[in-house]
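Of the protein chains in this complex, all but one are displayed in their positions.
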Amino acid sequence: IDRPKMHTFVQPDLATLQRRLETNPFAMWLGTQLTAASQDGVEFRCDWRDEFLGNVARGAVHGGILATLVDTAAIYAVIAAIGSMAATIDLRVDYHGMARRGAFKITGTPVRIGRTLSTAESRVFDCDNRLVASGRGTFIRLDEPITRS
Amino acid sequence: IDRPKMHTFVQPDLATLQRRLETNPFAMWLGTQLTAASQDGVEFRCDWRDEFLGNVARGAVHGGILATLVDTAAIYAVIAAIGSMAATIDLRVDYHGMARRGAFKITGTPVRIGRTLSTAESRVFDCDNRLVASGRGTFIRLDEPITRS
Amino acid sequence: IDRPKMHTFVQPDLATLQRRLETNPFAMWLGTQLTAASQDGVEFRCDWRDEFLGNVARGAVHGGILATLVDTAAIYAVIAAIGSMAATIDLRVDYHGMARRGAFKITGTPVRIGRTLSTAESRVFDCDNRLVASGRGTFIRLDEPITRS
Partner (left out) sequence: IDRPKMHTFVQPDLATLQRRLETNPFAMWLGTQLTAASQDGVEFRCDWRDEFLGNVARGAVHGGILATLVDTAAIYAVIAAIGSMAATIDLRVDYHGMARRGAFKITGTPVRIGRTLSTAESRVFDCDNRLVASGRGTFIRLDEPITRS
């Protein structure tokens, strides 16, 4: 639980991270696209799908979809900061309100980057820019490069 | 934050809860089926889909899928106990290991049922009966009956 | 789960909040002092006590002390934003590293203020300004004014 090893660190660029995301089947089903990435955080866009609903009558997005968006943005904030892949140890999500039908914007921000374990947080905004969910997770660094040959 | 109102309570049966689940588009996409339900807890089965993967090379299920299973079982444990619909306030998920390809079994158990807010926990087992994720959530009672006319 | 009622809102000042904190026996045992407060967040200082240790040999502060600091700053961020008292529904704390012996600085920031339920987050810094813990909680508004006659 201490300082990140920096000697092998190469800041991954947006295209590299987006290509990696495109190997992720569930992220592709969701339609998440990375729109910005740096060591200070990442930003995603995710278009609407009707299968996202958990309650048709109320028009409510399923909590699992919002949890997935929180997880995705937080883990990519860590991956962009450490320059290698990571796995989720645990995830916490707060639900703040109903999302209007339309594209989501999601931000991920590192809270604390460690050598092995890192924490990052996410915010999910609906197409009216209202905060509909937020949360944080703890992630473990994997010995797996972002780029796969 | 106190005792549940019991005067209007009618224990929902498995068929009623399963019919309700079938109105949930994301639960249907996942393929979750309710296999047992009582005031003491619920049990679900969920068949495998290749879109569940987050990492094809490692064969790892996306954390968002496991979070959705945790959320679904916990909220149905609350719905079965209170006899009306509920919404997730917040969720915590712990990831314990890789799931083998195959059907999941998920259990949901009430921790504490309140008049407005309730807490329940879930465990997700893979087809080898290994615990691959677990968690808990807090849920708010909605003024919405389980059966819709 | 929607917009805050603003019609009765009076921004509580620092002295009012600090006087309220001084009626809190455990906060007084800890020695927390409010050093800044606005609708955008709060800041606390907490001096060291040797009873804060959980492990003398490693010089590690007990996780429960850091959880208390996270809870205190987050709930006061909500109280300052809503202008009335609140109670903790749930709390999540991440531990980031060892604290050096000395005074803590703790910040609390609203994430989302609702009419009944609100979420806020906190960060705990040691005397070297290192982030040693952080977290977030969900809080319920109480019908209890900050000032007591």
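Observations
For clarity, chains are labelled A, B and C in written order, and residue numbers in each chain start from 1.
Just so we're on the same page, a contact is a pair of C-beta atoms (placed from the backbone, for glycine too) under 8 Å apart; a residue touches a chain by one contact, two chains touch by 3 or more.
As the structure is a prediction and not an experimental result, all values here were calculated from the model.
Residues touching the missing chain, restricted to subunit C, are 23-27, 29-30, 50-58, 60, 62-65, 67-69, 71-72, 75, 85, 87-95, 144, 148 (touch as defined at the top). The chain not displayed touches subunit B at residues 1-2, 92, 94, 96-97, 111-112, 114, 119, 121, 131, 134, 136, 138.
Hidden from this view is one chain, which touches subunit A at 1, 87, 89-90, 92, 117, 138, 140.
Operating definition for what follows: only the chains that are shown with their structure count from here on.
Between the Cα centres of subunit A and subunit B there is a gap of 23 Å.
Centre-to-centre separation of subunit A and subunit C, using mean CA positions: 27 Å. Counting partner chains per residue, subunit C shows two or more touched chains at residues 1, 92, 138.
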